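Please read through the structure below; I'll follow up with questions.
Heads up, one of the protein chains got dropped from this complex, but the rest are sitting where they should.
After this line comes chain A, so read on.
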Amino acid sequence: MTERDPDIAVLATRLGLRQLNYRTFERPTFPESVAAAPDDPVEAPPAAIMDAEPEPAMPVRPPQPVMPPPMVTAPMPMVAMAPPIVTAPMPMVAMAPPMQFPLLVQALSHRAAPPQANAPGSAQPFLTLRHVIAETSHQAEY
């Protein structure tokens, strides 16, 4: 799945997303203006496709209101066209929380005792409820 796939291009156009920087997408190899060129039908937005084959009942499409793009992502600057920096995966090193947040330190250093299996009711926490349901079902049979 790449950004150049037609489905992804349509989805991106519909969502108003440009220059997707999702890690499963391949890096775009050319700027968007080239991607929207008419000689590249794969990259053309769906609106252009619809304009190419207008329906007879509606020869002139009413002007669509200009909707601002959703605020999900800000337009990425041109520097985003640079190849993404491939970073090495973060090493799984246990990091102590910063000392300026004492509650985090307390919570992560606090070792609570695990639940005891022999505590009354802990092994079957809904035993009473099941018993009541079973009795109710039994009464309902008669």
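Everything that follows uses one rule, which is that a residue touches a chain if its C-beta (ideal position, glycine included) is under 8 Å from a C-beta of that chain, and two chains touch if they have at least 3 such contacts; residues count from 1.
What we mean here is this: contacts and distances are computed from a predicted model.
Considering only "ATP-binding cassette domain-containing protein", "PTS fructose transporter subunit IIA", "histidine kinase" or "Cellulose synthase operon protein YhjQ", the record for the omitted chain gives "Cellulose synthase operon protein YhjQ", by its UniProt protein name. Take chain A: the residues that touch the chain left off the picture are 71, 100-104, 106-107, 110, 121, 125.
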